[in-house]
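Chains shown are a subset, placed as in the full complex.
Residue numbering begins at 1 within each chain, and the chains themselves are lettered A and B in the order written.
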Amino acid sequence: MGQPLSTPTRCLMKISARNQFKGKVIEVTKGATTAHVKLDIGGAIVTASITNEAVDDLRLEVGKPAYAVVKASDIMIAVD
Amino acid sequence: MGQPLSTPTRCLMKISARNQFKGKVIEVTKGATTAHVKLDIGGAIVTASITNEAVDDLRLEVGKPAYAVVKASDIMIAVD
């Protein structure tokens, strides 16, 4: 209340997922059950496929600050 | 041959995974079967858990350019 949303010290929850990147929502496309949400994270565009329910629950909308979170076992590496 | 590694037009393979970010390997830790590889992607550190076999096959080592690749359905969104 009255504190900026970005105050990280208020949040006591920590998750094991090793990859957490802060950005801003730039697109929300709801389908019948599944939504695609795009974040701009320092210029890189991240695309997430989540439930419509989660979009509503987190009140995701264009311009809102948000994090992309990914478990280390879901990241692949590629080389040229 | 003689062309820089970063020439993307040489690669004809395209993958459906929506998230592909170029960076550089900064750490490779092999375990008994599973390795952890860290990339620096524009200042953000990405941690991937992959097989030792893949580390060998891709010849991943510190300093090598590499991409982090993630399927959209493996990305979650969080908000403060």
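Here, contacts are C-beta pairs under 8 Å (C-beta built on N, C-alpha and C of every residue); 3 or more make two chains touch, one makes a residue touch a chain.
None of the values given here were measured: they were computed from a predicted structure.
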Please report the number of identical subunits in the complete assembly described by this file, where 2 are shown. 6
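Definition applied: only the chains that are shown with their structure count from here on.
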Using the touch definition up top, name the residues of chain B that touch chain A in the complex. 5-8, 10-11, 17-21, 25, 36-37, 39, 41-44, 46-50, 54, 58-60, 64-80
